[in-house]
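Apart from one protein chain that is not included, each protein chain of the complex appears where it belongs.
Lettered A and B in written order, each chain numbered from 1.
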Amino acid sequence: MTAQSTLPTATFRQPGPFATVWAALRPIVRKPMGFVGLVGTIAFILVAFLGPVIIPQPVTNTNMMRQGPSIEAPLGTTNDGKSILILVLRGGRDILSIALLTGGMTTFVGVALGSLAAYLGGWFDRIVNTAANFLLGIPTLVLLTVLATVIRLDNPLPLSFLLASLNWPSLMRTVRSQVLSLRERDYIEAAVALDLGTRHIIINEILPNMASYIIINLIFSITNAIYSLNFLIFLGLVPVDVKNPNWGWIISTANTNQAIYSDNTRWWVLAPVLAIAFLQWFLITLARSIEDAFNPRLRSGG
Amino acid sequence: MANPVLSVSNLSIEYNSLRGKVQAVRDVTFDLYPGETLAVIGESGCGKTTLALGLVRLLPKAANIVRGSIMFHHNGQSTEVLDLTAKQLRAYRWGDCAMVFQSALNALNPVLKISSMVQDTARAHGERDTKKIEQHAKELFEAVRLDPERVYNSYPHELSGGMRQRVLIALGVLLHPQIVIMDEPTTALDVLTQRTVIEVLKRLRDSMGFSMLFISHDLSMAAELATRIMTMYAGEAVELGTVADTFYRPTHPYTLGLLRAAPALHGSPENLSSIPGSPPNLIHLPSGCKFHPRCPYATEICSTDDPPFEQHLPDHWSACHYWEQPGEARTAYREELATLLRESQL
Partner (left out) sequence: MADTVLTSPPATAPATSKPLRRSLTLRGVLRSYAFRSLVQAVLTIFAVTTFTFFLIRLLPSDPVQIYIDKQMQSKDMTYEAALAKASLMFGADLQAPALQQYFSYFGNVLRLNLGESITSPGTSVVSQIAAFLPWTLFSVGLGLLVSFVIGLFTGMLMAYVRNSLLDTILSTVASFLSSVPNYLTAILIVYFFGVQFKWFSVAKARDAYSPGVQPGFTLAFILDVFSHAALPVFVYFLSTFGGWALTMKNSTLGVLGEEYVTVAHARGLGRLRIITSYVGRNAALPLVTQLALSIGTVVGGAIIIEQYFVYPGIGRRLVLAIQQRDYTIMQGIFLVTTTAVVVANLLADLLYSQLDPRVRSSS
């Protein structure tokens, strides 16, 4: 038997990863809107990425062309006799993967430029601000359209890059103003006085306070990307995989085939439209509830 | 004594908060006489602002007046303020009873010129002659030591805090109300501007003759302006008397504590003391006398019996079982002080 200390040992246990995540999520899921937003977003992401893996690609079936909803095809079939439901379940991956990639890029550029501009100041700050003001002052969708006609967008990387290069200004502005205001705060001055180092200060003191802003802006970058991506798909400026169509392309095809006018084929249009609409709504609701939870506004009464 | 212009009896105001009912004001009774200045003194959170808001029925939605009456006497008529209709209330507010708020920094509409707000106020009370109003307002600006032309045509953000406060005061007396409630008018200002505001208030009061309810935590300022003082603690009125009576012979330990906490010009710093402890939780108040946990004179009876607010001396009210003791302590202290003074001059 080992000797046991009679003194109570004071141990400080860092909250485990699950506890931290739960602490962050709890204020969001407590409200119904937050819960809906979070669950909806997660559900969409799961379906979008697992769908193509689990569900096999639909094949052309000339016996079932333009049929209304049935047991085999609960949402009806397309011109080629393919089940609309299956197409829609499989159609989210391209959209979401590009949107997530673009969102990540935009956030990275926005945060990097914003914090550097605030921290360094001077000519760097001025250049970044001028560029941001320019991009914010013009209709970027028009610019995007023109650029998309002249730049080859064969694979996701240049596409995401193009979308990100037009969307970073608003996050940059938020980050910059946050860093500028935080710089004056007492605990930053304390950290500087304690000589904790620039890198430590940025990572351990400044960024956690901006975490909520960054996440909210990340979500909005994703929704912007979804908007812009489908925008380009509708204009035919982005190559699509016809065999594995994404939602935007399904809508395009359905429109070309006048699907909206027939009761049999209306889900060909409505299903992907509602899919995109609800995905956007879940994302935005999630962002709004994060904002409500972490950056509360004035509460009236009392 | 002439008839009072305002009679408040047993006024009680409660807030609904997430943690329970907050009793912000409990059974406050006092009269306000024409031409007098009544200072309401107390710590932050003692209910003085809530009382003031209650007098003009401007409480936030979460607050309720649960009991009591506010009688306004004017031209031989008496009206119950709590029974006024919305239209009558609008006429009463500012026209009969004006309230100048604490911090004037945000009390003026940022998108309107001062002139618009002056005309708004006048028009809301039936005065249509814009020229006459402008004239009157400019005269008042002059009286509060502001440049009339400049201020009348400017926007609030173009004026400093002190200037805005004086605009508010001028606006407050624009319609010649009978009662002016000043809620800590100098708290947010620097010392020099404070002085200007106090001078201005004195002059206006003397020339226009309104009754003033002056809310503050600053005893010395109260002494300068007021004829009577009412101290409040934890939502209750604990003492009410003339300035002289209250200062020289206080009848409540809380008032004594406040007096002791204010430095005298000749006293030594060691005589300064603060009241131990902190104000009570207004949702879960102590039993008996609300002040007893902090009171140096408290005994058993103080924790069980809540002393009523009654008149112990002529025109001098308080709520204390041992109301004679603070006066005695104060007299003793003052004698000691006088002795020290004499000795130091020898």
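In the analysis below, a contact is a pair of C-beta atoms (placed from the backbone, for glycine too) under 8 Å apart; a residue touches a chain by one contact, two chains touch by 3 or more.
Since the structure is predicted, the reported quantities are computational estimates derived from the model, not experimental observations.
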Visible chains in contact with the missing one: A, B
Residue touching the undisplayed chain, where the options are B:99, B:201 or B:215: B:99
Where the unshown chain meets subunit A, residue by residue: 133-134, 136-146, 149-152, 170, 216, 220, 223-224, 226-228, 230-231, 234-235, 237, 251, 255, 260-261, 266, 269-270, 273, 276-277, 280-281, 283-285, 287-288, 291, 295, 297-298, 300
On subunit B, residues whose C-beta touches the chain left out of the figure: 56, 58, 89-95, 98-99, 101, 103, 105-112, 116, 120-121, 124-125, 150, 154-161, 163, 168, 171
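Note that only the chains that are shown with their structure count from here on.
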Centre distance in Å when subunit A and subunit B are each reduced to the mean of their C-alpha atoms: 55
